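Only one structure is covered here, and it is reproduced in the block below.
Every protein chain but one is kept in place in this view of the complex.
Going by the order they are written in, the chains are A, B and C; count residues from 1 in each one.
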Amino acid sequence: MGINGVLRPGHAQIRVLNLEEDAKFYREVLGLEEVGRDAQDRVYFKAWDERDHHSVIIRQADKAGLDFFGFKVSDNATLNKLEADLNAYGVKTERVPAGELLATGERVRFTVPTGHVIELYAEKKDVGNGLSYSNPAPWPAQAEKGIAPTRMDHALLGGGDLDGSRDIFINVLGFYLTEEVVAEDGKTQIAVWLSCSNKTHDIAFVRAPEDGKLHHVSYWIDTWEKVLRAADLMSMNHVPVDIGPTRHGITRGATIYAFDRSGNRFETFAGGYISYPDMHKLTWPIEHLPEGLDYAQRKLHETFLTVFS
Amino acid sequence: MGINGVLRPGHAQIRVLNLEEDAKFYREVLGLEEVGRDAQDRVYFKAWDERDHHSVIIRQADKAGLDFFGFKVSDNATLNKLEADLNAYGVKTERVPAGELLATGERVRFTVPTGHVIELYAEKKDVGNGLSYSNPAPWPAQAEKGIAPTRMDHALLGGGDLDGSRDIFINVLGFYLTEEVVAEDGKTQIAVWLSCSNKTHDIAFVRAPEDGKLHHVSYWIDTWEKVLRAADLMSMNHVPVDIGPTRHGITRGATIYAFDRSGNRFETFAGGYISYPDMHKLTWPIEHLPEGLDYAQRKLHETFLTVFS
Amino acid sequence: MGINGVLRPGHAQIRVLNLEEDAKFYREVLGLEEVGRDAQDRVYFKAWDERDHHSVIIRQADKAGLDFFGFKVSDNATLNKLEADLNAYGVKTERVPAGELLATGERVRFTVPTGHVIELYAEKKDVGNGLSYSNPAPWPAQAEKGIAPTRMDHALLGGGDLDGSRDIFINVLGFYLTEEVVAEDGKTQIAVWLSCSNKTHDIAFVRAPEDGKLHHVSYWIDTWEKVLRAADLMSMNHVPVDIGPTRHGITRGATIYAFDRSGNRFETFAGGYISYPDMHKLTWPIEHLPEGLDYAQRKLHETFLTVFS
Partner (left out) sequence: MGINGVLRPGHAQIRVLNLEEDAKFYREVLGLEEVGRDAQDRVYFKAWDERDHHSVIIRQADKAGLDFFGFKVSDNATLNKLEADLNAYGVKTERVPAGELLATGERVRFTVPTGHVIELYAEKKDVGNGLSYSNPAPWPAQAEKGIAPTRMDHALLGGGDLDGSRDIFINVLGFYLTEEVVAEDGKTQIAVWLSCSNKTHDIAFVRAPEDGKLHHVSYWIDTWEKVLRAADLMSMNHVPVDIGPTRHGITRGATIYAFDRSGNRFETFAGGYISYPDMHKLTWPIEHLPEGLDYAQRKLHETFLTVFS
């Protein structure tokens, strides 16, 4: 009872083309805190208001993109139950041993039909958010270093069998659908937004020609004023902006899409509504995708459906 | 799995001294939508972004205060299970028939040790938020009529046996404790904030000399700029402001406390952090209550611990 | 001594293709107050926080564009002196009789080298801003009807002999240059921003192939949050957005460019810095115009230099 099962997006491992250049980007421009490096030369980051050890991991590779995306679950009993449920549903899983990611317990790993590697885990070390657990200040100095999102919030992933991935998240992992884009036939989903919480999305999928693609990893910032500050910092640091600042019709969030140094799209966003599983889903017929994407301009920026990493 | 059990605060029935005067207040100043009246002469309101039929009910009485506070649960199976759990825990319940509140299903009612009447229910009619479920605009005209909170968010209740009420919410109803004020002894809780969601609180209790008291019902508004707008509208309408605008250290929320026409305190607030059940609780030793209450002024306004309805 | 001479932009007469359609646009979408119509069938509007009778006049025509742009001066002595100064500078003037525009005194009219008709006048009736002159509230209900700018703020005009127009404003009318875009030669000004106040611009010119063109009339709104609200209202009302929301590097203002029902570009903007005549001018070499225009995207939107009315 209450809030349990899958709690939230917990980590994203992202491939970058030049480790130090992007480490600097994630640290100084995006304003995540570098919290560690491991023997595989991966660099770990956390957003300031996250309390778990890290949420973003980058590693050097020949090709940008997403290695895996992980969700924290309530506890180990839940982890075991969800693994059993996945197996019963026909999803093969494997266990990644505790410690393979710094400060992280054992992970259950599986591949969803869109070709993305998803992980579940129950344990990641609480390192705090830089504020005391007794009469804390509302924010620490770190909250103003770079764009400084409060958290890694969600990812939008692209692949072919959207229905297959969606079903696993809904039928096995306890997510519910909040919004959808549907094709001219009024049925085929072009994109789906899925939540395991009161957020409008914890993960989203868009139908894409190639499997296993990353559309964007999204970071939460508190206000529209900080969205403008993010835009300023992006420009000051010559970060290529894709779309925004604007409002998404979908989720109502205020957004900027931009690219890290390796071409991985990321989003800084704020706002939106509080979501509950008993709420009627919102549907965007494909002809309304322009305002769903960019409510101000009612424009379907071409990159939205074509640029992935 | 996922988000289930008790979903959210769903309704508060508030006693007022002059029905039409307060109906006007809730409608025109607070900016709730009047959605109906019943045979008992109760007036029903909803906040614009709520989709269920109503969230606030007022009725004429000789004494201000709170009749009952209700939570929506996932479904009828959950309702039955929670009732059984309450009974097993030693809490007597009664059933209020469907329809006793407009557009609302059967309710399970019980009294917690602090003397408050709490209700659970699974059904309240979805009447929408004034926007289409297909490609909706981000907000309707109603969002600018009066203070216009998006939702009734939580209540702070006062009574003697805080521990008893807290335990029912935590042990039976699946809430978790997010923040607490503790006495000089380092143990006795003076106030507790409890969540069944990603909000920092869905209900809170403060130790008070008299049972069954209402400290405030709280309404969510989206931004600090709208907190200022709320302050302006309160002043324009000669609403007595108790505290604020300021920030609470506790929950980080930006707040105004004020009173309806009958002396029931209400809050309009924005901000705060996202909460999860695996997060370490935050503790405010009583000597830090001043900044917990009014972070800007670090002032324990005397009314905070003394004025209830 | 003090603030005197030319005070501020006071009126803009704009040509529209369908009077009632644009009257509705200026009234309901832009949120100006319709304050009168005259025998020539012109429709007059004021922004809510302006106290003079009107600031925007629209009239039916075959071609969109700007008829004239007028500035209020301190008093009639100033009007006479400025007319004499203009004549002495070689600028021919004519007098338009009091009352030709509703509630407006005699106007001195002249054409600047870029082909624009400019007016000066000393008298326009104070009709108030809807608030009392004794203990006023901070804003009236009108402040939330439509986009509801507080004032008509400035215009950007296009024409060939930018230098000629600039010189009249600086040498005769007492304006000073705040910012400029300069060509590759480091000297030729492509655009100039001119102020007679503490605003970063009261009028601006851009070098354009055709004379007498309107780039945009600009309206001030108080905050970046209201810029987002303006974007929402534009989209809800199917107003074509040209650029934004974004920040201009030039003037630092937060902006949206969009078009009225007849294709006249308008701007809603907020922010920027306070300007004084002793401040060093800011120069934007043409290769930096992209960030001068759209700081977030560092993009020279093609329409900026090509679309006029």
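Everything that follows uses one rule, which is that contacts are C-beta pairs under 8 Å (C-beta built on N, C-alpha and C of every residue); 3 or more make two chains touch, one makes a residue touch a chain.
Being a predicted model, the structure only gives us computed values, none of them experimental.
For the chain left out of this panel, the touching residue among A:T178, A:T223, A:T251 or A:T283 is A:T223. Interface note for the absent chain: among C:Y44, C:F110, C:Y257 or C:Y295, the touching residue is C:Y295. Touching the chain that is not shown, out of C:G160, C:G174, C:P240 or C:G263: C:G174 (per the contact rule at the top). In the complete assembly, the contact with the undisplayed chain comes from C:W284, out of C:F69, C:F110 or C:W284. Counting over the whole complex, subunit B has residues 224-225, 228, 231-232, 234-235, 238, 241, 244-247, 254, 256, 291, 295-298 touching the chain that is not drawn. Where subunit C meets the chain that is not shown, the touching residues are 1-8, 49, 51, 72, 74, 78, 81-82, 126, 128, 133-138, 150-151, 173-176, 195-199, 220, 222-224, 247, 249, 252, 271, 273-274, 276-285, 288, 291-292, 295. The chain not shown here touches subunit A at positions 137-139, 144, 223, 225, 232, 235-236.
Keep in mind that, in the parts below, only the chains that are shown with their structure count from here on.
Averaging Cα coordinates per chain and for the whole protein, the chain whose average falls nearest the overall one is A.
The angle of the rotation carrying subunit B onto subunit C, fitted on C-alpha atoms and rounded to the nearest 5, is 180°. With centres set at the average Cα position, the gap from subunit B to subunit C is 48 Å. Note: centroid distance subunit A to subunit C, computed from Cα atoms, is 43 Å. Taken residue by residue, subunit A touches two or more other chains at 224, 247, 291, 295, whereas all remaining positions touch fewer.
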